[in-house]
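Dropping the structure in here first, questions after.
Yeah, one chain of the complex is gone here, protein chain that is, but the others are all in their spots.
To keep things simple, chains are lettered A, B and C as they appear, and every chain counts its residues starting from 1.
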């Protein structure tokens, strides 16, 4: 179980990680895009950070509301392709937990289902198009497959982020069919997709931050 | 005494020397001007060269006519400041020997008087304005002073070109008051004037070529 | 990075302030939004045209706001599509009962952001339609991919759809003629030197002293290939052959030509390119109805050019010739 303030903490960590990887993401985008993915994402999460201050001030504990504000902020600050995509992802994720003040691993699955559906609806991309879908869909699949298994939550989140990592790595070998990189045709092969990379970084941040939170929590799991 | 074909030969040599010094003159012009003096002069003397072919073809032996054609060609091909200046110089020089088929050292003085007057009329420059006048006027002064002296012609031409050389060197130390270099104000000090340099090169060519012609001539002086 | 700027983070805002200061007789800027609209917007009784995209392509798109062309232009960050909220403000400011046409260059980001804005506008009961420009033949076209990029041909869409709207066309008619222009416009470009996005501070790509990039995008996206620099005539031949190969232009047909500078290519060079364009088209019996040489869709200070052909018919010619009065495009 994560509380609203845990969720806020995770979102803040996401901002930190994106900022730390600003140059890296931009570098990746310069090879097959227009060299702005890190810049745009950092701008967006910086804006999210100040919105989170507002949220804390106002003691908003509706996690759906928090994710919706995050999504709307990303939409109106990131721009480019990533803005509408991540924005829609967070806004659709918000619908899955609207009204809730705590979320468990099954809520997280619903969040991720919403996020993935949002990205695919907005971007019309499928797996293997060399986009963030290649990181997100395998991650969601892990959550789906875990449904009937007995798994430690942290272990599961680790598997989720490993699936995203694998998806991110997978984008290196394939040709882009969506987004700016698709204009390169075969020249896009050999380069890792920036959006899949930021998606992995976000899922990795969830895993690491939840582990940190749970480590502090004496009840564990 | 120089014949019309000697004069043609001198003019051809001038073209060769200017072409050889294309980069040098342009380099000088890049320091205090617009880096084209060598380019413009070479273009002009290349055009003169082909006009001289015409002249030879047509057996024109009127030295005044030859100089006039040279001047008009320079005016219509060099452009910039040097075009009207050298063009006018040659056209005024032509007036001094119109109709003559041979020229002696006193004719040469008249030629140079005409050239200098032409440059000064067209450019309104005086000595010490850091222009070609600084090379031409001292050269003309030598010819004027030689009027009553007994001097070997070659020696005299040597003194003429040395005076021009000195004038050219002199331009290094002074501030430009005419032409493009004048826009630099005090920043023009320390640089040698390109036009004074080309004027020296032309007078030096006259000296060297006449010496060459006279060397071949058993009667000497 | 040698730039006449103050702070890389504020270039768009400061540019728009300077743009507004320059052309008060044509446009006004919406306070708090990076949106430029016609001075007297909305124009009652007329379909409104809204376009825009990342900044760095000036005079696109703000320079084309005015009589006979756009009603609003939305400026994103440099080379980054504007966000839906900004686009929505533009739509709301200039929208009329006749509706709004969104003129979008085919980049995933632009398409998605404009689409979201359009959805929001429809929720506010504004009639919205959109067209997507995809004139760049350097990119392979396919329904499985994002398709082609929109580049300089965009300006012809602004001009002709703008004239149709000014003439009282309905939203459907304006959209239809815009699509006619899109279907008949092909472009291709090349770069001699890259450009530097202010916030990045270094070139997006690098080219050797004797290299050029063929078919690169107007945001510095890589093109089809690199090659040793060739003569202007050879480069023109190559670009034009690609453009022509993708159009069905019969002997005797008419085109409009645009030779577009990407930012730091002197007009002199663009005219040298145009000389060869004319030579090649004349050889093929293709008539040039009108030519535009200059900077229309730039890429900051990139050196290079693009060549655009628009195949004309009587209707398109009339609309191309219709008066336009904007800061950067005037037809008298």
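Please note the rule applied: contacts are C-beta pairs under 8 Å (C-beta built on N, C-alpha and C of every residue); 3 or more make two chains touch, one makes a residue touch a chain.
Keep in mind that what you see is a predicted model, and the values were worked out from it rather than measured.
Enquirer: Among the chains you can see, which ones touch the chain that has been omitted?
Expert: The chain that is not shown is in contact with B, C.
Enquirer: In the complete assembly, which of C:22, C:40 or C:183 touches the absent chain?
Expert: The one listed residue touching the chain not shown is C:22.
Enquirer: From the list B:21, B:77 or B:199, which touches the chain that is not on show?
Expert: In the complete complex, the chain left out is touched by residue B:77.
Enquirer: Out of C:51, C:83, C:134 or C:274, which touches the unshown chain?
Expert: Only one listed residue reaches the unshown chain, and that is C:274.
Enquirer: Return the single residue from C:154, C:265 or C:308 that touches the missing chain.
Expert: With C:154, C:265 or C:308 as choices, the missing chain is touched by C:265.
Enquirer: In the full complex, which bits of subunit B touch the chain not displayed? Write them out.
Expert: Within subunit B, the residues that touch the unshown chain are 26, 30, 32-36, 39-40, 43, 75-85, 88, 122-123, 176-180, 182-185, 187.
Enquirer: For subunit C, which residues lie in contact with the unshown chain of the complex?
Expert: 2-7, 11, 14-19, 21-23, 25, 55-56, 58-59, 63, 192-193, 209, 212, 229, 231-233, 235, 257, 259, 263-278, 288, 290-295, 298, 300-301, 303-305, 323, 325, 328, 330, 332
Definition applied: only the chains that are shown with their structure count from here on.
Enquirer: Could you tell me the distance, in whole angstrom, between the mean C-alpha positions of subunit B and subunit C?
Expert: Each chain's C-alpha centroid was found; their separation is 56 Å.
Enquirer: Measuring from the mean C-alpha position of subunit A to the mean C-alpha position of subunit C, what distance in angstrom results?
Expert: Those two chain centres are 33 Å apart.
Enquirer: Provide the C-alpha centroid distance between subunit A and subunit B, rounded to the nearest whole angstrom.
Expert: Centres of subunit A and subunit B (C-alpha means) sit 79 Å apart.
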